[in-house]
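Only one protein chain is missing; all other protein chains are in place.
Letters A, B and C mark the chains as written, and numbering starts fresh at 1 in each.
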Amino acid sequence: MAEFLQFCVSGLTVGAVYALVALGFTIIYNASDVVNFAQGEFVMIGGMATVFLTAAGVPLPLAALIAIAAAMVVGLALHRLAIEPARGASPVTLIIITIGASIFLRGLAQVVFDRQFHSLPSFSGDTPIQFGGAAILPQSFWVLAGAGIIVLALWAFFNRTLLGKAVLATAANRLAARLVGINTSFVVGFSFVVSAAIGAIAGILVTPITLTSYDIGTLLALKGFAAAMLGGMGNPLGAIVGGLAVGLLEAFGAGYLSSTYKDAIAFIVILGVLFVMPGGLFGRASVERV
Amino acid sequence: MQALFSHRLAVPLVIAALVVALSFALPSSFYLRVAALVWISALAVIGLNLLMGYAGQVSLGHAGFFGLGAYAVAVLPAQFSLHPLLAALAGALVCGLIAFAVGRPILKLKGHYLAVATLGFGILIAMAISNESWLTGGPDGMPVSRMTLFGWRVRGAETWYWITGGLLVVGAWIAVNLVASPTGRALRALHDSEVAARVAGIDVARYKVRVFVISAVYASVAGSSLALVNGFVTPETANFLHSIELVTMVVVGGMGSILGSVAGAAILVVLPQLLTTFHEYEHMLLGLMMMVIMIVLRSGIVPSLAALFQRRRK
Amino acid sequence: MSILSVQDIGIAFGGVRAVDNVSFSAETGQVFSIIGPNGAGKTTLFNLVSGVYQPKSGQVRLDGEAVTALEPNRLAERGLSRTFQNLQVFFRMTARENVMVGRHLKESRGLLAHLLALPSTLRQNRESAEIADTLLSRVGLADYADTLASSMPYGALKRLEIARALAAEPKVLLLDEPAAGCNPVETEEIEKLIRTIADDGVAVVLVEHDMKLVMRSSDRVLVLDQGRVLAEGKGAEIRSNPKVIEAYLGTHGTREANLALN
Partner (left out) sequence: MTNLKTCLGGAALLAGAAMFAGTATAADTIKIGASLAVTGPASFLGDPEAKTLELYVDKINKDGGVNGKQLELIVYDDGGNANNARTFATRLVEDDGIVAMVGGSTTGATMAMVPVFEDAGIPFISLAGAVVIIDPVKEFTFKTPHTDRMACEKIFTDMKARGIAKIGMISGTGGFGKSMRGQCLDVVGSYGIEVVADETYGPKDSDMTPQLTNIKSAEGLQAVINPGFGQGPAIVTRNYRQLGIEVPLYQSHGVASKSFIDLAGDAAEGVRLPASALLVAEKLPDSDPQKAVVLGYKTAYEEATGQPVSTFGGHAYDGLMILVEAMKRAGSEDPAAIRDEIEKTSGFMGTAGVVNMSADDHLGLDLSAFRMLEIKDGDWALVE
């Protein structure tokens, strides 16, 4: 039981990060049909910028805010300078552009920051909390609570604000949204900024646990993408459930089956789910209209 | 002139001419090696382009087949003293069989779901190669014994330049044959409209599996060539980043363009060699150039330039 | 016995019975039309018959064989072909290649011969291309043979789909609004084409909004309303059926149908 609990906490903490990356994928995908493979780089920017700012003597909360702002600027620039000029190109072309962007951002981070691994001090100490035989780091609660707050805030934003509704409308039908006067280009740019902020927050929250370096983005993009697909592309709830599920699968796989093949276990489950539900866990069965 | 260029054999002939012409122009065996790497990548990319560009089915796991082909010529001669040529053949066969077995369930998926399924599949192969060290030497890789043909040890950059160049020409020839055949038409048809293709009598699932198998064999042969050229294999040949690189080559060169496959491979193999002078800015520049190429030539280098050229003439 | 017979076929989407217990049969050499207001379930019925959708209930028999819920390509092997209301053209291929795809089942499909471009494959390609050119001339698109479908006009694409369907030499041909979006001249050409297709011994099933076309070319007409059969009979019977007049044709439609038949 204690083991089970330990694996759960481990899986949920890592899974929360995957979930936030998957959520970032989903927001951009819904607004623009672009699968943004530079999503992991936002996480990297959040963590690395905070590390370097705190090292330069900026207090942690302020450093975190600046880092989030920096990621948002990068997100906006990515949209304005790379995605917007290629408007109308095929989705696969846009995907390659985002892959190019992720290589570029990694290269930039090597120059601006460095190629070392870095850590941040835990926000509220390193003394593990004992719970039912499991040892839980206080930072895990920060990650889980942070992810929860982000999800709630997004939910409120999309359902309670005009801008949020405009984003939803654009996601549902771009042409119709444009016809009712929504500036869809602005909405897409906005979605990049929001995704960047989510990624950066995830990066800051998790750095004290998982460390960070200029090239952590690739793996996160990979896992986040898989999580988004597992949940059902375009479904925010699916992204969250998918992310947590991938995290838990890895933890249980490593704990109960084989630590060598834990990633394989996660992917085998994803493949199995997709074979049965070709639209992911929360995907709708689509009827072909001809 | 137009008719000449639209002939089925124009593309393989152009590639053959390129291989021959470059052999005179390249000054040292380093350049020959880089060219051989281009030919090898182009071969894999042509196969992937048949799958992606013509049949419209994405695969983010093709490096898995590439890796299996590479390890076939490393493992089989070492374990069973099989001749490398037979080993390459066996590798291609195994890749074909695996693609056939997994193709049907995987290719039922569409779009991004297909992407993530192939991605997962490729990662499984890469993990197996990296972890089963007793067979593969693990993450540090394993040596590949030199190939001997009729008592002659195949070695040297120039020899491999011609062998890989020849393979590429044959690969391109087979690809254009396929594209122009009933099978090729069926594949292009299901890309544009699966339902119309089915109504025309095309067994869509079966044709998807066919092209998946063909592209897996291309990747495997390319992988075997690389292993033989290098005399050493590491699991990186099979990993996710290599899969992404292959897809990038397809898209940068041009989806549905055989010549584009060679162009895409050439760009992504040669560019890093040119950018080494920029040291720490190397990766930034590589990413930047990828973005610029795709924004300016959004259908890929060859199709976009061809369209531009035609508009000029009009 | 009818070449195509449909019995009590039905499907529901989210509780709505889009097609409800519909039965009809089509005969070789005749044109059988299905009409009805928008949303009556005509296209859905086509999708059920052609295997694109799986029916909840009912049976489809083709040439006496039960073919219910068979894949479209299996139905194609048994001689059923169709066109689409929303164009399903292969836009990245030329007009000729589009029609050549229609020859698929008549072509030899040996993969090895294709990969190596054996003489048999090259001969096959030439043969299919010739047949495609003949069919393109027949539908009046000979000039477009080498044009990419993506740069052809809408009306031409409708006829391209017909040529592609004919390339399969079907016994039963389902045409889904072949004249939609076509000008009167094109419509007239299509009408003639439909007649000659039927005269060549094909059972044509037609969904069409152009009443003039329907009334003039059909041997029998089926009226659908809200997924159900409202009436079935010869054009004249339909025209005079009070239920049909009330529910669907209205006075305007009757006048038009009268004009067409006179």
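The definition used in the following text is that a residue touches a chain if its C-beta (ideal position, glycine included) is under 8 Å from a C-beta of that chain, and two chains touch if they have at least 3 such contacts.
Remember, predicted model here, so these are calculated numbers, not experimental data.
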Displayed chains contacted by the hidden chain, counting the whole assembly:
A, B
If the hidden chain were put back, which of B:120, B:141 or B:184 would touch it?
B:141
Using the definition of touch stated at the top, determine which of A:54, A:93, A:110 or A:170 touches the missing chain.
A:110
For chain B, the residues touching the chain missing from this view
21, 24-31, 33-34, 37, 130-131, 133, 138-141, 143, 155, 157, 226, 230-234, 236-237, 272-273, 276, 279, 282-283
What residue numbers in chain A mark contact with the hidden partner chain?
3, 6-7, 9-11, 13-14, 110, 114-119, 121, 126, 128, 135, 137, 206, 209-211, 213, 215-216, 219, 251-252, 254-255, 259-260, 262-263
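The working rule: only the chains that are shown with their structure count from here on.
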Considering only mean CA positions as chain centres, point out the chain farthest from chain B.
C
Geometric centre: closest chain by C-alpha means:
B
For the pair chain A and chain C, the C-alpha centroid-to-centroid distance in angstrom is 48
Touching two or more other chains, which residues of chain A qualify?
288, 290
Two or more other chains touching the same residue: where does that happen in chain B?
195
Please give the residue numbers of chain B that touch chain C in the complex, ascending.
8, 174, 177-178, 180-186, 188-189, 191-193, 195-204, 210, 214, 256
Show which residues of chain B lie in contact with chain A when the two form their complex.
52, 58, 105-106, 108-110, 112-113, 115-117, 119-121, 123-124, 127-128, 131, 195, 240-241, 244, 247-248, 251-252, 255, 280-291, 294-295, 298-300
Residue positions on chain A within touch of chain B in the complex are 35, 82, 85-86, 89-90, 92-93, 95-97, 99-108, 110-111, 218, 222, 225-226, 229-230, 233, 260-261, 263-264, 267-268, 270-271, 274-275, 278-280, 288, 290
